[in-house]
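With one protein chain held back, the other chains of the complex are shown just where they sit.
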Amino acid sequence: GFVKIDHHRQLRRGFAEVVYCAGKTVEQVQKIMEALAKTEKNILGTRATPEMYEAVQDVVPDAEYHQLARLITVQRGEQKQVGNILVACAGTSDLPVAEEAAITAEIMGAKVDRLYDAGVAGIHRLLMNRGKLDAAKVVVVVAGMEGALASVVGGLVDKPVIAVPTSVGYGASFNGLAALLAMLNSCSAGVTVVNIDNGFGAGYAAAMINRMGE
Amino acid sequence: GFVKIDHHRQLRRGFAEVVYCAGKTVEQVQKIMEALAKTEKNILGTRATPEMYEAVQDVVPDAEYHQLARLITVQRGEQKQVGNILVACAGTSDLPVAEEAAITAEIMGAKVDRLYDAGVAGIHRLLMNRGKLDAAKVVVVVAGMEGALASVVGGLVDKPVIAVPTSVGYGASFNGLAALLAMLNSCSAGVTVVNIDNGFGAGYAAAMINRMGE
Amino acid sequence: GFVKIDHHRQLRRGFAEVVYCAGKTVEQVQKIMEALAKTEKNILGTRATPEMYEAVQDVVPDAEYHQLARLITVQRGEQKQVGNILVACAGTSDLPVAEEAAITAEIMGAKVDRLYDAGVAGIHRLLMNRGKLDAAKVVVVVAGMEGALASVVGGLVDKPVIAVPTSVGYGASFNGLAALLAMLNSCSAGVTVVNIDNGFGAGYAAAMINRMGE
Amino acid sequence: GFVKIDHHRQLRRGFAEVVYCAGKTVEQVQKIMEALAKTEKNILGTRATPEMYEAVQDVVPDAEYHQLARLITVQRGEQKQVGNILVACAGTSDLPVAEEAAITAEIMGAKVDRLYDAGVAGIHRLLMNRGKLDAAKVVVVVAGMEGALASVVGGLVDKPVIAVPTSVGYGASFNGLAALLAMLNSCSAGVTVVNIDNGFGAGYAAAMINRMGE
Amino acid sequence: GFVKIDHHRQLRRGFAEVVYCAGKTVEQVQKIMEALAKTEKNILGTRATPEMYEAVQDVVPDAEYHQLARLITVQRGEQKQVGNILVACAGTSDLPVAEEAAITAEIMGAKVDRLYDAGVAGIHRLLMNRGKLDAAKVVVVVAGMEGALASVVGGLVDKPVIAVPTSVGYGASFNGLAALLAMLNSCSAGVTVVNIDNGFGAGYAAAMINRMGE
Amino acid sequence: GFVKIDHHRQLRRGFAEVVYCAGKTVEQVQKIMEALAKTEKNILGTRATPEMYEAVQDVVPDAEYHQLARLITVQRGEQKQVGNILVACAGTSDLPVAEEAAITAEIMGAKVDRLYDAGVAGIHRLLMNRGKLDAAKVVVVVAGMEGALASVVGGLVDKPVIAVPTSVGYGASFNGLAALLAMLNSCSAGVTVVNIDNGFGAGYAAAMINRMGE
Amino acid sequence: GFVKIDHHRQLRRGFAEVVYCAGKTVEQVQKIMEALAKTEKNILGTRATPEMYEAVQDVVPDAEYHQLARLITVQRGEQKQVGNILVACAGTSDLPVAEEAAITAEIMGAKVDRLYDAGVAGIHRLLMNRGKLDAAKVVVVVAGMEGALASVVGGLVDKPVIAVPTSVGYGASFNGLAALLAMLNSCSAGVTVVNIDNGFGAGYAAAMINRMGE
Partner (left out) sequence: GFVKIDHHRQLRRGFAEVVYCAGKTVEQVQKIMEALAKTEKNILGTRATPEMYEAVQDVVPDAEYHQLARLITVQRGEQKQVGNILVACAGTSDLPVAEEAAITAEIMGAKVDRLYDAGVAGIHRLLMNRGKLDAAKVVVVVAGMEGALASVVGGLVDKPVIAVPTSVGYGASFNGLAALLAMLNSCSAGVTVVNIDNGFGAGYAAAMINRMGE
């Protein structure tokens, strides 16, 4: 009763409804995943706790859990991975968001490359990896604090850059607001932005762009 | 002396440096455009006043002015227009930003379709135009006030949506903040966002995505 | 001593004083409810914990508890339920606030219909339920994240819409601020707004409107 | 081309599309009003300048202008005025917003009573006018600065109160934010709120409520 | 070493240094109170936990604890209580802050009267107590949510009113910001404001005013 | 019609209604002042333009204008000036607000002393004037930018300090917000605060305190 | 009367009082500069208009005006210029603030080098000028929009970096807030920040550091 699963979404949008687990009870997550598992090929649950995963596994035995990324995934059949998305992040603390982006893109059929801990305080770490930037079709940039990595990457490439501000930082970072505003004001054209800590949204958008022309 | 034109940008990023005219004097704009005109094929100046255009025209006779969009453009040789970007906007007051996006994309080689005055207060205007949504490779959604159009469009399509909040509104719109926050929080996956009133940035990003696979 | 119960309120305002339990100790809630139970027919306590309910039940045995809505109610005698209020909500995570609105309206004598999980990311779920919208005298719309549902509903009906932003979301939702601003800036005329998560206030206002002409 | 007039709106919503003139050119306003005048019985343009009115009058000779309220209205045939809406405001500086609410409600068929300059700094002015409060079906409260009038009125009546914060004030009023927050946090149940300075929205919502049971 | 007790303060300011316990360890509080107890007649510790009190009592046996107000006090010799301060508050949840103000004023030698649970949602509770307002030399008004009580009281009296916004509320109260802004914008002249939840500051200032002319 | 003059205010509050001219037309100000002039002994109009003054003078010939303070005053009969209020300000740019405070207090019967341009960047200017601080019954401190003067003065005296933040500054002063927050967080007890640039409110409150015991 | 010139400042702080002209009348600026000119060797007036300069020149004939930087300077005798400060800025629109910093430092005795239009969107412009970075003792970085230049520079050098956010930008730059927050959250250690557009403050601090060890 309380849920209306949007079964058309696979058709209309190219991927089944994604479950945002954060505001739900363990029982609600379990029921929704069970229902989706009956009709969908690939399923994704975001912001899932280990406890939620256990409850889901009882009813959907082929569900997998990605602890760092807090994702529950179900992937049925072979998934061809095409294109090339680069997920770059600034520091170790940004890893959970970066992994949420990377795995989301992978389950949607993208080949994903990673370039982690490449913050602007030591810019040679980025410049030494120009090969990775050049090889990508789309770049996802994940950074907290001042979020400067998005502008620097944006200035180096001629491809879409999706910036994800993270809540990493303290004081005047205001839980990611500083990075969000910086990324929205990027002087590098072609940078678009998603919500603070929204690795899922960035991975999803990147995967849609990445499959173009494949 | 005061300007370092980034002549590599055409190579590195696929388009020459774009001039943000807003914070500059008429003379500065004139000089920068003159310098760019000597080496570049296509040139773009954003947020340009009619007065700036006149000064530019004196030294770059083939420059054109798009009043509503506040753009100065120079386009040399035939420009093939490929793909299909739909620029949709919510109300008449959003037109300047929508046109800035559309013309930016056009000068970068995109075919652009327009769907204007299709705000959610009369949602049939959008639903009756599903054909335009279906035909597009990328959609740019321009909306002020509560910015809801981005989520509704995002929920209808399986392609990248770039949302542009505008400063249209008053009171608690806080000069576009309401629309910006709404778009960043869109429950429709695949929506990415640019700065308030940044039609240029949206058009630029859309054009980069649009040329994929062409 | 510490409380001045407003016993005139039933007369003056059509319903007894409602107790906001959140900032009070269990003992304070118990004492206030006990005092109200001596003179009032219907009683309502909002934001009540299960622990508070137990203490109240000891002294007011006919008190009931609505766990999801966090409400304590006392309802004496038959309550005729008139009119028709529709409570619509966007996602599963908005249920507690939606139920707070619905039950508040019911205890004030309203017939209440529910339309849950009908967010704009899959707008057909709303459009397929136009019958519910048409049958209502007043609509309460509960939504977090970008709060777009209020504008879409407001554009479809010719009756009062009361919008309740919820704190569901993260990052730039700023605990409901994004939805609040969106609803205040709704381009659909006739939408009025209450505080973030204030299901009680929306249900109360809806019930006052709903009883007109009955 | 640039406008899609929503001719269904009279049917769907009970009143023709209302034109928000603020973000438009004089020519755009003139054209839209001219188009509406061909098919609609009653028309409303908000935030209109005298200059806009003059342009409209050239093509819609029966248009009227309400200077204080900044409204252009067209009203054809006899309009029966039913019910009773009270528009109360706190100070002289709130008059433009109060009048916008009052005239909007009148053109939608409501009988409107006014109680102006009744701020809480001299609360006897309000208490001496309880008769006006008692006679109303709905009350619109317009106040800037600390917006306290909404709570005081809300505590005195058992009918819907629609609160309109105004941008009157300075310093920490932050252009109406102080009044807006105060009204959203009103401890008087039944108060709902519209955007800062949105007299139109309050009048519109009040008129929809007011015609119930008539 | 880590503390420089300001022993001149009794002379310079008329009251010994007051200890703000919130940011300190139990040991730090104990040591500072012990040092003060050696030279001062009256001592005050604010925001103290029961645990802090126990540690202080070990070294300052005549220290007392006021649980609701979270105050530790030491009062030596007879304290004459002069003048008349009224502490009024809006709801039960504001009691801790109101008591902090009242006891602070008492230890500084003021006679204090209390008028609690007199919020503007039932304004007769205030009007019925005009005698208390008339008898006071200074009024402290404590209120959360929309903070309207300060303006209403300010409009009724010809004496200084010190307003204390509290963090009582939720959503758009933003932890007391709504009440703070409302009080700063009060249209009743003569209202001054202290920090959110700063009962101590209000009691201190009221006591300084109250002893004038005694 | 549009104004309800609060003629009881002299009795109830000790001073006639004060006219806030900023949001009013010249004609409205003229009419209100004319009406007040018929019954009141002393009158005050705040935020008045020279143009408003000219219109008032036509109908109230004994009205005076204080250009720096933007005040219109009418003072009939001898006004004894009692007590001693010190108005201190930080810099030359704060003068208009400081003078608004000083003249407001004077017309309410206070003797006022001034200590201007005594900001904390050169604290000896304040310390060299301890005599003025010691002689005062109440101190009004006016400061923009970081507003530190209030805390320094508050730490030196044992009397009420009323702090007025001003909008002097730029950038992160956010039109006086920085000074406002600083003053609200003053670590010197006994400091109370009024709205940004509200010299009138500070002068009014100071005058009420100042007449105690005279 | 209205000004207390802080003649000790030269001794105490190493430079005469600096006049912030923005909030002052032309006459006030003229008088203060005239007074300073009688006793001081070097004088600085910031945020001065051409009109102010003309009035000053009448009474201080050796005063100079720097239009872009909006500075009035008086420099008497030979000023040796020591050390090496690099002022770097991101774009042409940041020039006024950069020049305010540079000239302030120069009048305080610093040798100043400039590196303008070196924003991170084309990072090679910065990397190609490593020589300038290496030669400096202190670097002042001036940038608006996302302010990323400060972090990139901070990561390349082992010397103090003073970051000046500018109000260049629009929308979510919120008049320099985005750049300010970014700079405060810089992941490059050793970066300190001054107020938005405060070129003067940065130049002053840089000059104090620069003269160490000379």
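By written order: A, B, C, D, E, F and G. Residues from 1 in each chain.
By definition in this document, a contact is a pair of C-beta atoms (placed from the backbone, for glycine too) under 8 Å apart; a residue touches a chain by one contact, two chains touch by 3 or more.
Just so it is clear, the structure is predicted and the values come from calculations on it, not from any experiment.
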{"item": "Among F:83, F:154 or F:203, the residue in touch with the chain that has been omitted", "value": "F:154"}
{"item": "Candidates F:109, F:122 or F:199 - the one touching the absent chain", "value": "F:122"}
{"item": "Full-complex contact with the absent chain, from F:33, F:48, F:63 or F:90", "value": "F:90"}
{"item": "Subunit A residues that touch the omitted chain in the full complex", "value": "91-93, 95, 116-118, 121-122, 124-125, 144, 168, 170-173"}
{"item": "Those residues of subunit F which, in the complete complex, touch the missing chain", "value": "90-91, 119-123, 145-148, 151-152, 154-156, 169, 171-174, 177-179, 181-189"}
{"item": "Residue ranges of subunit E at the interface with the undisplayed chain", "value": "1-4, 6, 8-9, 17, 20, 22-24, 28, 32, 165, 167, 175-177, 180, 195-198"}
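The criterion applied here is as follows: only the chains that are shown with their structure count from here on.
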{"item": "Same-interface partner of A-C, chosen from the options E-F, D-E or D-F, over half of the pairs matching", "value": "D-F"}
{"item": "Computed distance of Cα centres, subunit E from subunit A, in Å", "value": "50"}
{"item": "For subunit E, residues contacting two or more additional chains", "value": "91, 121-122, 155-156, 171-173, 184-185, 189"}
{"item": "Topology of the chain contact graph, where touching chains are joined (line, ring, star, complete, other)", "value": "other"}
